[in-house]
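One structure follows; several queries about it will come next.
Every protein chain but one is kept in place in this view of the complex.
Up next is subunit A:
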Amino acid sequence: MSDRTDERPDRTDRELLAAHVAGDHDAFAELFARHRSRLWAVALRTMGNADDAADGLQDGLVAAYRRAGSFRGDSAVTTWLHRVVVNACLDRLRASSVRRTATLPDDHDQPLPAPVADTVDPALAAERSEQRRLVLAALAELPADQRAALVLVDMEAMSVAEAAEVLDVPVGTVKSRCSRGRARLAVSLRAAGVLPPAPPVAVEGNQDTPPAVPSSEPPARAPPA
């Protein structure tokens, strides 16, 4: 993750953070503005709705502003910012013990961005929008730690190592959370019809073991005595 995320020949993230700590009141606003969109996306997907995401992002903003002096420079500033915001969101989730089983993400009814093609098949767009709604709803059902890991790795395309830094957990923990989260999502999305039905499980070797999925073939019966 780079410390300079735009092409402008101005101060790096580290320089801005250092300037902020030194008392430059504009530096933090500039730094935050650079990363606001991605931080918002992470907060929104972690919290599941815009109101809570705004709260979480505000908490993170205040914490980062006030704790800037504690940044030791052992990670990228963007990683640190993500860490502060994700922690703020997770703290909110823990504090409120919010269960989002009944709520849908705020943008569930918004259409997907227009595809590259000039013509949009309305039926296809509607299908994708519904699919996205179901994915976000299923994501909101996951435990917060799994959700946060998936948001960073699968949505924000962070490497597992970067996500581990953000979440302040070992790489293996991120992998585990992602794996368990995806497995749970697969179950939910299959039940919702987003994923195709599971293929029959092939059973090899031991013929005495009954098949996991009933075969269409009639069961072999012993001839009548």
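By definition in this document, a contact is a pair of C-beta atoms (placed from the backbone, for glycine too) under 8 Å apart; a residue touches a chain by one contact, two chains touch by 3 or more; residues count from 1.
Throughout what follows, contacts and distances are computed from a predicted model.
Asks: Assuming one chain is omitted from the figure, identify its UniProt name from "3-isopropylmalate dehydratase large subunit", "Branched-chain amino acid ABC transporter membrane component", "Anti-sigma factor" or "Extracellular solute-binding protein".
Replies: Options "3-isopropylmalate dehydratase large subunit", "Branched-chain amino acid ABC transporter membrane component", "Anti-sigma factor" or "Extracellular solute-binding protein" narrow down to "Anti-sigma factor" for the missing chain.
Asks: What residues on subunit A make contact with the chain left out of this view?
Replies: Residues of subunit A in contact with the hidden chain: 20-21, 23, 25-26, 28-29, 32, 36-37, 40-41, 44-45, 50-51, 54-55, 57-59, 61-63, 65-70, 87-88, 91, 107, 110, 113, 128, 131-132, 135-136, 139, 150, 154-157, 179, 182-183, 185-186, 189-190, 194-195.
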